[in-house]
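Shown here: the complex without one of its protein chains, the others still in place.
Presenting chain A:
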Amino acid sequence: MTALLEVTDLRKTYGGTTAVDGVSFTLPPGGALGLVGESGSGKTTTARMLVGLERPDSGSITVLGQPLGAQVRGRAARLARAKAIQIVFQDPYLSLDARLTIGATLDGVLRLHGQGDRVARAARIRELLGQVGLGDREAAALPRHLSGGQRQRAAIARALAVEPAVLVLDEAVSALDVSVQAQVLNVLTDIRREAGIGLVFVSHDLAVVRYVCDEALVLLRGRPVEHRPMEELLDNPDHDYTRLLLDSVPHPGWDPESIARRRRAA
């Protein structure tokens, strides 16, 4: 079976700092990979390279056997790249255009991707919003009239409107309340199961990653330190840093001070 997404040896440096150093992974159709690490570990840079917002210094990204160029020219190439990978950003307050209603935003995406018929678009918008648990009221609303969770679900619907093969979620639930997080995570597991979309889930929060992903890639200062199935990783972490991330999740008998000490030592 061909891999849905194949990432080989991505590297990116800014000036003298190495942000991402040798990240490789493959994602089967419908698979879900957690990209885990603390701030500055290179996970967001990796996500931005996946969707073409940053150009990698070296390495390749292949979706369904098609290599994605770092720079795309021309309308057809842009649309093809968009169909390969979409992204949902961390901050639902800033990731939607404040001037447009949710419906108008989705309409724009569908029109761009060749859906010419107005009636068909309206039906598709309703379907997409239904998929993320939103309705006509939200379609007619401006982003600022919606809650954080509703906006993030609208942002997911916008990404799904492109019908991507892979969806990258860059800390997509980190800014949300715990109960809202749960709603959004359920939406994600549903679309993964139903549409077979591959998920790359970027997060610092292992508790959330465990809920969505089959496997996790742990990044430390841009370098992969551990890449294993989720259960294994959680039960028996190989690397000290992974253990540290696991211990950082609040639990009974939690000792933040010793974690801070170990983090400084790492």
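Here are some notes:
Keep this in mind: a contact is a pair of C-beta atoms (placed from the backbone, for glycine too) under 8 Å apart; a residue touches a chain by one contact, two chains touch by 3 or more; residues count from 1.
Note that contacts and distances are computed from a predicted model.
The unshown chain of the complex is recorded in UniProt as "Peptide/nickel transport system permease protein", chosen from "Acetolactate synthase small subunit", "Exopolysaccharide biosynthesis protein YbjH", "Cytochrome C biogenesis protein" or "Peptide/nickel transport system permease protein". The residue touching the chain not shown here, chosen from A:Glu38, A:Asp57 or A:Asp91, is A:Asp91. Touching the chain that is not shown, out of A:Gly52, A:Gly149, A:Gly198 or A:Pro237: A:Gly52 (per the contact rule at the top). Set against the missing chain, the residues A:Lys12, A:Lys43, A:Arg81 or A:Arg121 yield one that touches it, A:Arg81.
For chain A, the list of residues touching the undisplayed chain reads 51-53, 75, 78-79, 81-83, 85-87, 89-91, 93-99, 109, 112-113, 144, 155, 158, 162, 175.
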